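Note that one protein chain is taken out, while the other chains of the complex remain in position.
Chain nomenclature is as follows: A and B, assigned in order of appearance, with residue numbering initiated at 1 for each chain independently.
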Amino acid sequence: MTRAATRLSWLATLLIAAGCATTGSDGNDASSVPSWTTRAIPEARGDIRTLPNGKREALRYAGWAKTDFSRFRTYAYADARGEVPVQRATMPPGVTGDPKKGRALFLARAKGPCTGCHLIPGDDVWPAGNVGPDLSTIADRRLTNDYLYQQIYDPRLIFPQTSMPPWGATGAFTPEEIVHVVAFLQTLKGPPPPEKDADRNPATRPKPVGFGDNLDPTNNPAVLLAEGAETQWNAKGAAGKACADCHAGGADAAMKGVAVRYPRFVARYRRVMGIEDFLTVHGPETTGTPLPSESDANMNLTILVKMASNGMPVAIDTQSPPARAALARGRAAFYRRVGERDHACADCHTPEKGANKFLGGRFLVEVTTGMTRHFPTWRTSQNQVWDMRKRMQWCMTPLGTNMLPADAIEYAELELYLTSFDVGKPMSVPGIRH
Amino acid sequence: MSDIGKVRVRIPSSIKAGDVVRVRTLVLHPMERIERDAQGKIIDRKYNYITKMTVTYLGKTVVLFDTTQSVSENPFFSFAVKATDPGQLKVTFTDTAGGRYEGTAEIKFS
Partner (left out) sequence: MGDDHRMTRRSVLGALGVLGASAATGALAVPDRATAQALGAQETVDAGLKRVFGGRPIKDGGGLIKLDIPLIAENGAVVPVSVEVNSPMTPANYVKHIYIVADKNRIPIVTRVALAPEAGQAYVGANIRLGETTDVRAIVEQSDGTLLQAKREVKVTVGGCGG
């Protein structure tokens, strides 16, 4: 090596070493982040339990999938595991692909479904998405079976930046199942049948129109429910005090302008906190009322506090050293590939990937439009109010990763990053969404 | 759901005598349906859904919704009323568990 090259390689080594003096493979310094004991209700803690028959299952909210995804990387800063390694795959010998089985697998919700991202012909294909290319005439491309097999088994070998999950490498699909899907794809020759219905094709499907005025109490049940929270504000806790005792003048006046500064780094607890997180510690130490994460009491007070800032522009701190560090970690989390699907938030919520496209029947929102200022939100599909953390925990299921506790610092810092895109935009809580 | 039966009635903020006003109502209610097994036999568990909303104005019933389990949870209804005189508009909900919930709005002319 020449002298210059030696110096450069020494410099490179030094820089890489400096970058690696951290926990986590994302290159962000999480060493100052304290460990946090959760104060969430039992179903919100992300616990995994072992059943009498030895099987492990996740303890989650009523009706939520209980699958244990411990094999796969999570959002935890302490989880230093990498993504599922990229695998080269070859078709198993002796398996004849059955296109009918392949089509059934393509449409199966329990699997993907593949139609979540890819359109194929058929009146029964409803609703397909367009995050991935339209495969209606894929057989015309004369791709080899081996190529298609690799694409499904682990597409990262072919397209390193792909959002498509490595279905075979993670075991989500068996080799035999992939052979059937390949056989099915090889039947999709053009020309495709004429489109009878503009809604069927996600490229021509109208965008969802939403659920109307979120602050109208005859439209949004959450607004009616929030009215009960003022009583809580005035109720004395075990310590003989009420919120109202220190925060005089009614919640609306006392809390005006407070929520627009959250999430924020709370020095006393050495961590970023959303309103929900702050209440979990503030309640017990002032009024003596426990306000665990995801409890009704916590949710109602969060809505009450946030409503007092409705119409005001989000104004979080993004400049102080702790805020910058937390934002960097939150951003890294946004781009972190996790789970059986090997997906990051970015795979759905950035325009280079899935944003502004349909994932099945769902229209994916772009992160820069601001995704936080309407939380907590009424969810019409759940008939419940959800806060941002519950919404994140719900995303964990399609990602195929175990959820963290609702008040986890990782989620708070991710929320901080997301909130940075709401800066300057007006709060409007509670929202109303699908 | 301790807020069951909470009702909100909305009318336009400015009404003139003779206007036909559109009224919006929402009631918090779980609308629990009767569960049936694969054979269609009723599974014995409690259910509770609203079967009726009566709208009275100036003491007369002007609109009557008979409703079934195919109405959404936390039912929203809207209807029209011709505002001939100032007075109370009342909506009354009845459910299968014997619950009765009311909401009112005052029609005033401005």
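One rule holds for everything that comes next: a residue touches a chain if its C-beta (ideal position, glycine included) is under 8 Å from a C-beta of that chain, and two chains touch if they have at least 3 such contacts.
Bear in mind the structure is a predicted one, so any value in this text is a computation, not a measurement.
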item	value
From B:Ser14, B:Ser72, B:Gln88 or B:Thr104, residue that would touch the chain that is not displayed	B:Ser72
Contact partner of the left-out chain, one of B:Lys16, B:Arg36 or B:Lys108	B:Arg36
Residue of A:Phe211, A:Tyr269 or A:Phe421 in touch with the missing chain, whole complex considered	A:Phe211
Interface residues of chain B (partner: the chain not displayed)	20, 22, 24, 36, 40, 42-44, 51-52, 54, 56-57, 59-73, 75-82, 84, 94, 96-98, 100
Footprint left on chain A by the chain that the document does not show	64-65, 109, 116, 126-127, 199, 205-206, 208-209, 211-212, 359-362, 380-381, 383, 394-395, 397-398, 434
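Keep in mind that, in the parts below, only the chains that are shown with their structure count from here on.
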item	value
Mean-CA-position distance for chain B and chain A (Å)	37
For the chain B and chain A complex, residues of the former touching the latter	2-3, 6, 8-10, 24-26, 28, 73-74, 76
Chain B-facing residues of chain A, complex	216-219, 221, 224-225, 227-228, 383
